[in-house]
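One protein chain omitted, others in place.
For subunit A:
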Amino acid sequence: MAPKDGTPSGGGSDSRFFNTNKKGEMHELRMELHSTDRNIKVDAVKKVIASMTVGKDVSMLFTDVLNCAQTANIELKKLVYLYLINYAKSQPELTLLAVNTFVKDASDPNPLIRALAVRTMGCIRVDRITEYLCEPLGRALRDEDPYVRKTAAVCVAKLYDIAPELVRERGFIETLHDLISDSNPSVVANGVAALSEISETSGRDVMKISASVLQKLLAALNECTEWGQVFILDSLAKYTPADAREAEGIIERVTPRLQHANSAVVMSAVKVILSYMDVMGGGAHADSIRALTRKLAPPLVTLLNSEPEIQYVALRNINLIVQKRPNILENEIKVFFCKYNDPIYVKMEKLEIIIKLVSEKNIDQVLLELKEYATEVDVDFVRKSVSAIGRCAVKLDRAAERCIGVLLELIQTKVNYVVQESVIVIKDIFRRYPNRYESIIATLCDNLDTLDEPQAKAAMIWIIGEYAERIDNADELLDAFLETFEEEDPAVQLQLLTATVKCFLKNPEETQDMVQRVLDLATEESDNPDLRDRGFIYWRLLSTDPEAAKLVVLGDKPVIEDDTFRLEPNLLNVLVGQIATLSSIYHKPPEAFVVRAKRGATGSDGMGVGDLGDDIEEGDEEEYEDDNDVNRGGGGDDLLDIGGLSMNDNAASSNYGNLGLEPDMFGAPTPSVAEPEARMSKVCAPEKSGGIELWAGFRQVQGAVKLELDVRNISSNVPVSTLAIQLNKNSFGLSPAAQQIMCNPPIPVGGSGRHSVELVVNPAMLVQAPAGQPASPQIQVAIKNMTTGLVFYFAVNFAFEVLFSPDGALERATFIESWKSIDDKKELYGTVSDLPPASTDIDQVAAKFKAHHIFLIARRPVPNAEGQEVAYFSMRTTTGMVFMAELTFKKGVNAAKVCLKTEQIAYGVQAKVALETLLRS
């Protein structure tokens, strides 16, 4: 069916156009462009395009090339237009000369030429040309020919990108809406694509899916091209069905798409089904959910038979799906077994999923596979396989012994990196199951010489220190490592220091010299502040109170947990809503990597997305992935013990002495809500604050902002009596009115007490948010226990509504005027779903809001939309910032749309989060 001859039959081959490297070339080209011979002319334009392709500047021929546009020859016209698109920006004045040609072409009898003219004009991003574009575009949108209409539909999106106000003025968005009812499916598809894009860039729902639009989209879904199906499915995914029945109805129309040969159609259909399953909930629809669960597995498995690139996309998405709905693929673990010739990146992703699906039922089979992988050639893959075995052990209590068996077998192979990786994971297994598998320590000690990587060495040293009493020659082993102390990696040095101290505490007689030496090395010879600080702490502890040192250094460590399901639930929900987008590949919310995307514009669950995004941007992907695992369980004791040894090395070792707190480490607390009472969240675990647990929240008391602190003494033998508090500079300029917190009477072990710290706004404490970025909600707090001298840190998200003042009600007229005067760019938009019943009724919402100084200004039913009502609210902070909000409710739907306008755009997200949190509460 394909012609096998690659050479065009007329005019010879295009490659000769690349060979024009001689003197006076431009002059010659110019002559040719003006030739009367058509063939010479066409050839000359081709030469120009060829030069453009290789990156040569040919913009000086602009007028000459433009001259050739006046032709009936489509091929030549297309070439000239291609040139124009490339150089229009550098020659805006001259480009205007082309306007006439465009306008003329836009009413050519040949629809292909009409479309070409409109398409090209839209690509020329010169302000003044857009004025001329509107006329022909308006005509093209109503052209009798569908090819012209579909081209015009995309052109509206192009125009919106250059001049959004022109699109609105000319009513092109309404015309796009008309195109959704077009008789031609290609036109519908491009219309949907254009509307979706405008919705996304403007952050406003211009798509407006109503019942009738919905029916039209579903009808077009059956008829349009594969790309069109993807556009339609992706826009359906953003729609929230009114109720479970509607959701089920749409799902029924979408499921046939799972059989499409185009994987993009399949992925987008999966996304629609998954997000609607949430709307269906459980209960009465449990059967339908089960049926859907069964239906989703085969197409997902089929995707793994596609090209490797598609497999990769599918696997990254499946990674999210198995976290959200594990039962979909619970019986399919075999399809994720690696093939010998799979590309490495596919194998790596498969491993991740195997670990997520592993269970008591299939562990034996999985272990056989992993063992096989551990003998392959690629080092990274082998290491990951070995580490996977360890993760299985940590995850499945009853299989742990079998996993260890396999690891011991692998250690026997003596392959250097296999042994090292095994040691690293065995350390984690020891932490998960203390005092169970110590019998294998001897085998590990036999392989000490193999270890040359810092991480493996650090792990081994930790094991030696931890179990020093069971290793006869623990001190000798450590001594051997100490010889090279100064050359070691900081992670290893930290471990050596800790292990030696442990060894000393367990067996003081034999190791006195050694501990002295290591303390000297750490405190006097080292430039590393972490190491020095840790050394000093140990020194002081050992010299003042050896018993206390024992308690601290040899204390019980919290058991680590399995890190397989490590995406934080809020983030996971956001990402599942982003299936079939790059966001699902990077496992980051779109705000984290798309520069122009508006925060909250993606719809559901705007809460927390913003700040999550910020956290993520700080590190690269790998760091982010690993961040929560070990620390979630054992965050605190890194300080003095296992720093540099947990599965994520860098985060832990930089923990100590790092005053710029990393929010992740503390398990980012949700914004606490100031009900009339403050909602408290745990901000500080006892492990890192000398046995004191802290809960914090915010509230407003008679116009003053209070930080409420619950102090619970879990295990501090010294009763808590006096604390000092300091806040880091923050986005709200808050600082404590007084720094002392007196606990009277002192809080003994097991006791607790609540303390209110008044916060005042202090301009000197204000951190301006970077231009264009929202203000961070986070407040970082340092507390010093004056009795013990211990300083610890935590971070808590501020509850913005606490700042709202009682005079926040705007005059109706003022409200309307300000609402209109604020630019649409300063608008934030989102949907809050899963609301409690009390939050779906405007009266109740208004009452609840009023308690927080958010005032109802007006309400009205939405014309032409039955059951929908909007309510307008205003609020003002004590610092004078004004926010206005429009909330849309629909009868019988437990979701609300929130639209917020303000001139203080940096704080808009905060106000929006506050509203959403209150709605949810």
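Just so we're on the same page, a contact is a pair of C-beta atoms (placed from the backbone, for glycine too) under 8 Å apart; a residue touches a chain by one contact, two chains touch by 3 or more; residues count from 1.
Here, contacts and distances are computed from a predicted model.
Taken from the listed names "CG9376", "Pescadillo homolog", "Trafficking protein particle complex subunit BET3" or "MHD domain-containing protein", the protein name that UniProt assigns to the chain not shown is "MHD domain-containing protein".
Of the candidate positions A:344, A:442 or A:480, contact with the hidden chain is made by A:344. The chain that is not drawn here is touched, among residues A:63, A:375 or A:543, by A:375. From the options A:41, A:238 or A:257, the residue with contact to the unseen chain in the full assembly is A:257. Interface note for the absent chain: among A:30, A:125, A:470 or A:755, the touching residue is A:125. Between the chain not shown and the residues A:385, A:422, A:450 or A:583, the one that touches is A:583.
Contact residues of subunit A toward the unshown chain are 1-11, 13-15, 17-18, 46, 49-50, 53-55, 75, 78-79, 82, 85-86, 89, 110-112, 115, 119, 122-123, 125, 145-148, 150-151, 154-155, 157-158, 161, 184-187, 190, 193, 197, 200, 222-227, 230-231, 234, 253, 255-257, 259-264, 266-268, 298-299, 301-302, 305, 307-310, 312-314, 334-335, 337, 339-341, 343-345, 365, 368-369, 372, 375-378, 413, 415, 578, 580-583, 585-586, 590, 593-597.
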